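Here the complex is missing a single protein chain, while all its other protein chains stay put.
Lettered A, B and C in written order, each chain numbered from 1.
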Amino acid sequence: MIRFVVSRVLQSLVALAILSVVVFVLARATGDPLQLILPMSATPEEYAEARHYLGLDRPYVEQYLSFVGRAVTGDFGNSLRARRPVIELIRERLPNSLRLAAFAMGISLSIAFPLGILAAVKKGTGLDRTAQVIAVLGQSLPTFWVAIVLVEVVAGRLQWLPAGGNQGFTSYVLPGFTLGWFVVAGMMRLLRSGMLEVLDSEYVKLARVKGVVEHRVVWMHALKNALIPVVTFAGIYFSILVTTAIVVETVFAWPGLGRLAYEGISSRDFPVIQAVVLTTAAIVAVVNLSVDCLYAVIDPRIRHAR
Amino acid sequence: MKPFARRLPKVLPLLLVVLLALPVSGWAQAKPDLTIALSSFSTETLDPVLAGHLVKYYLSMMFDYLVGTTPDGVPSKDGGLAMRWESSPDQKRWTFHLRKGVKFHNGDDVTSEDVKFSLERAAGKRSTTGYAGLLRTMVASIETPAPDRVVIVTKDPTLIVPNYLSRALSTEGMVLPKKYIEAVGDDAFGRKPVGSGPYKFVEQVTGSHIRLAAVDNHWRIGAPKYKNMVFRLVSEETTRIALLRRGEVDVTEVSRERVKELEKESYPIHFRREEAVLTMWWILGPDGMVPPMKDKRVREAMNLAVDRAEIAQSIFAGSAEPAPIPLGLSWSFKEIGLKVTPDMQYPYDPARAKKLLADAGVGGGFSLDTYAYQLPGLPEGKAFAEAVSGYWEKIGIKVKLIPVDYPAFRKNWVDRKTPGSIGYFNIANRDWMGTFALLEKQAYSPSKPTDTVNDPEVDGMLAQVMKQTDREKINALMRGVYTRIRSEHLGMPIVYLHSPYAASKKLGKWNPGSVMYDLFFDELASGK
Amino acid sequence: MSVPVIEVHDLRTHLVTRWGTIKAVDGVSFSVAEGETLGLVGESGSGKSMTCLSLVRLTPRPASHIVGGSVRLDGDELTTKTEAEMQRIRGRKIAMILQDPMSSLNPVFSVGMQVREPLAMYHGLRGATLTERAAALLASVRIPSPAARLRAFPYQLSGGMRQRVVGAMAIAAPPRLLIADEPTTSLDLTIQAQYLGLLEELQDRHRLAMIFITHNLGIVSRICDRVAVMYAGRIVEAGPVRRIFTAPAHPYTQALLESIPRLGARTERLTAIEGQPPDLARLPGGCSFAPRCPQVMDRCRTEAPPEFEAGPGQVSRCWLRAPAGG
Partner (left out) sequence: MPAEPLADRALPLPDVAARPDPAARGRRLPVVSLGIITIFVLVAILAPLLSPGDPGEQSLRNRFKPPVWMEGGSSRHLLGTDRLGRDMLSRIVWGSRVSLTAGVVTVLLASAFGAAVGLVAGYHGGTVDAVLMRVTDATMSFPVILLALILAVTVGPSFTNVVVAIAVILWARYARVIRGQVLTLMGLDFIAQARIAGAGAWRIITRHLFPNTLNTLVVLVTLQIGYVIIVEASLSFLGAGIPPPTPAWGSMISEGREFVTSAWWVSGLPGLAILLVVLAFNLLGDWLRDTLDPKLRQL
């Protein structure tokens, strides 16, 4: 088990290292941040001075090495736009992002579970098809469109829920639902196919033959097995949530990592772009790792094999 | 299978009900907050010298200017720290007499030392304020003969010092606490700024909001009407309007397109009239205009092809008016004595435009690249570019729309790599001094690379303005510049933009003025 | 012969598929008494398993329906019972051992949890008593160091061991009727023999009525008292083991016996009967076996044969056995 975790951590680190090169190059490809920082009337000398001041005049390899060297210690340099340590900005935004993602995941699960199980138990019936369409609908509309309609109707007209910002629990509902609904389809598919497979298994048949009541058969004997694929792909869903979040954060004025990245890109703020991408990747890696561990908890075969 | 099947339909609606019935919290209803939703905080900086001119919305509530102005940008002795000012006869020594008893939020007195420190800091290396460069070349020294007196000595005679250090322009005139900054350092100041304005800094959550709290009694506004002022960053229009409807915000930026809808619901709309002029220009080559735009007739044809009234009506939903003069900032027209006559307006005349093109030998049309981008305060940017391109296509010009974001366009503009292609800008309206600064930047060849005009006659007049200390002569020269730019069609004026702000129904009288990047919340917050 | 534990009369189960309705169980009747073992023999798809699943009403849904007939357990009619009542009959009165020991235990739960579950359900046991009884149950199926095994997960046990666990769960009640659906198919030969021994022992101890589904006629001859041969959803021949083996009356049974593997040869499927197995969606009008029957007569193709007496306690659905002039 420990060997397994160590090797997974190493794998993630290699992936992060590859990513750091890519993001370093890409961030610099976006253009010259000074154009946005300096006033229009700035002279070439002022440009050169600012470039030196910000350390942008050093050779790329040197810049990269110092970036990696400091990034390891959690120092991503200073934001060119906000002139503050990037890590501070990340620390400000990350919790918002994680909380929203977690809430969206919760909503998504609480829709996907009943739907997926219902669809599997009622396979081939109208209920199954309805459940699938409800789930797939969420994936078939652009998230920003769903978000805007929700803001307009639920917040603006009906005035039930806050339209934007983070003012406590109710603020999570609309963005969480928008994000969550988007991934319901994927999760529901996993659950449905997992449940179908499991419900047809010998052990579920045996449980029924034993006289176990049906809801126990479904929710206990079958579900724990069907959970495995859901858990396995939780990492992928999490990264989809984080990615899609840019759009949702924009509509709901949610101060998360996605917006930070967006602002970073539009102001060519290299350190911010680098930091956000790496942080996101690191989160995905951590989630994947914990998913693997969780997987082992659910499935004893894995737990003991490793 | 039955028991489960029976259970689920019961569970599902229950879940939904739980989700929907979550406590609907009323936000900020009872709180004595004035909440303002804006679409962009630009740099989100709290330090005025770090491009603070872009975010004067909140900075001007936290800091005092050396010279105050009215909401319409006229220098005023009531709005700034300087209660009066005068210049020496040679117009090289400007003395400002400071208001007494003004304190920073940390209790320190505001003195002439702070003014001197602030100006030097604005001219310093770290500074990226709008006109830091000008400050560096203009100022020779700053003297502080008394705590309430500061003398600015310029290298050349000039009239512009008071306007230049006023609230109407950039942030160079903001007075910062010397002792505090020297004690805590620039970075700490940038995180927790201390000023002397009517509201003091409480917290900033980047990407979300900035919260200010009122000081008890301030010379600018008296006893504050609102305990707190909260600026919220909400980039999506629909969301801002929903926030207004829910009473979560009191003032919000809205698009011109939605003004009618909100007026119908009787939300008061406050306009910043002629806040900006939307003007288009050709990117120059290394040696100025390139063919076919080198031909005056082509420039005129392109101007005549555009139906400005229709654009004002449709794209800008009527909250705009056709503009007659390229780069023409209308506020200054009165000051410099320029009278805009109806014949200066470009008529919509595609037939004549076609003929002009034919005369110029490009009757078969030519290909033209037009950049399309959004700008702060101009959400209609792309649609506008598409609409104008549509008009040009109708006279036979083959337009290729190039969507970019503004920084990318700006690079193409100043690098002059794509001469002959079209760009545009919504230039914030300003007084004669600001107008001159604009002309200097965008119409004066020696100011490369931002020049868009490249005309020797214009260059000559602008060079004279800089040395001139007689207002009348300055005015005449500037009238000359505008007349020349208009008659040579050295650019394409499109419309003057009125920018709407919607307010909650219980909000009082408010003139948001039209000073760039400032909304003059003083009036709303004032208990006077 | 003693009183029957289970009596099945004219049981009919239909299955709706996209090829049409299939009569998976088509008028099956039999009975099994206390301590008796009935072997149910037939090709794949002949309806053996459907018959048994119909007894506990666990045929695949929503495709299948029991459309007629009666099932009596100790004289109590099961077909009219509610689902909740059936729930209390499964496991408690009628237990089943499924074919594949590798997959009939839930991989993510410990053996202990799975063995404790029926004990808790049937006897309302809790806590230490429950664990004790679970261990005792494992011991009764001859699982060594049962207490330790309770903590194990299924994948840690061998196939034979797992099937013993399944056997242990099956007798947790103990039930009146035990249905064993090819319980030894995937076990090694020696383990197979041991397991059959265990089943016989359990049967003796609890006086179980047992239905043993198999392909393996060798096993039938070893442990069954009576045999019912199924073909296309019907029992085509039934009778005491010895009669069936020595004097098979139905041509299908004869063909089966001709293809019998020597006892002990590890054959999982019956082999070598000429012709195509029946397409259950398009059964011929008369005897289902007619198309493959070497002794087919004209009558066979038009009229389905009823049951005919073929010997003491032996019946056969074949016109060959029709009394002369019948």
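In the analysis below, a contact is a pair of C-beta atoms (placed from the backbone, for glycine too) under 8 Å apart; a residue touches a chain by one contact, two chains touch by 3 or more.
If you're wondering where the values come from, they're calculated on a predicted model, not measured in any experiment.
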Task = Determine which one of B:401, B:414 or B:466 touches the chain that has been left out.
result = B:401
Ask   = For the chain left off this view, which of B:187, B:310 or B:470 is in contact with it?
value = B:310
Task = List the residues of chain A that touch the chain left out of this view.
result = 11-12, 14-16, 18-19, 22-23, 26-27, 29-31, 123-124, 129, 132-133, 136-137, 139-145, 148-149, 152, 185-186, 189-190, 193-194, 196-197, 200, 202, 205, 229, 232-233, 236, 239, 242-244, 246-247, 250, 258, 261-262, 265-266, 268, 273, 276-277, 280-281, 284-285
Ask   = Which residue numbers on chain B touch the omitted chain?
value = 237-238, 255, 257-258, 260-261, 307, 310-311, 313-315, 372, 374, 379, 382-383, 386-387, 389-390, 401-405, 407-408
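Just so we're on the same page, only the chains that are shown with their structure count from here on.
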Intercentroid distance (Cα basis), chain C paired with chain A, Å = 52
Request  = State, to the nearest whole Å, the distance from the C-alpha centre of chain B to the C-alpha centre of chain C.
outcome  = 86
Remark   = Flagged in chain B as touching 2+ other chains are 1-3
Query = Which chain A residues reach two or more other chains?
reply = 213-214
Key: Complex contacts: residues of chain A adjacent to chain B   = 31-32, 35-43, 46, 49-50, 53, 81-84, 89, 92-93, 107, 110, 114, 117-118, 121-122, 148, 151-152, 155-157, 159-170, 173, 177, 213-215, 218-219, 250-256, 259-260, 263, 266-268
Task = Report the residues of chain A in contact with chain C in the complex, numbered from low to high.
result = 124-125, 201-214, 221, 224-225, 228, 298-301, 304
Ask   = If you look only at chain C, which of its residues touch chain A in the complex?
value = 56, 58, 62, 83, 87-92, 95-96, 98-100, 103-110, 117-118, 121-122, 153, 155-156, 166, 169
